[in-house]
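Mind having a look at this structure? Questions to follow.
Note that one protein chain is taken out, while the other chains of the complex remain in position.
Now for chain A:
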Amino acid sequence: MSGLIFNLFIFVLASFVGFELISKVPPTLHTPLMSGANAISGITIIGAVVVAGQVDSEFAQIIGFLAIVFATINVVGGFMVTDRMLEMFKKKN
């Protein structure tokens, strides 16, 4: 099995898991869910780290640096603002 096909298997199965996980979420949580999921999409920071940390090309490293800045804004901002929202959700008494 080639790498691409293997990766495709993972991609498709993970998508199904995503559909199952999200479809039962009550409307109350849709905004935090969207912002939390958005933070998770910042996972691309790992790719950015890999690009910025290799020394084959200085230019690639600079692009990687920019990618890290972008992704970190997404990750740190996303998780923090989601936490801020969820902190406010309280049950009666």
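Quick note on the criterion: contacts are C-beta pairs under 8 Å (C-beta built on N, C-alpha and C of every residue); 3 or more make two chains touch, one makes a residue touch a chain; residues count from 1.
Note that contacts and distances are computed from a predicted model.
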Q. Which protein name, taken from UniProt, belongs to the chain you can't see among "Linoleoyl-CoA desaturase", "NAD(P) transhydrogenase subunit beta", "Iron ABC transporter permease" or "Nickel import ATP-binding protein NikE"?
A. "NAD(P) transhydrogenase subunit beta"
**Q.** Positions on chain A contacted by the hidden chain, ascending
**A.** 2-4, 7, 10-12, 14-19, 21-57, 59-93
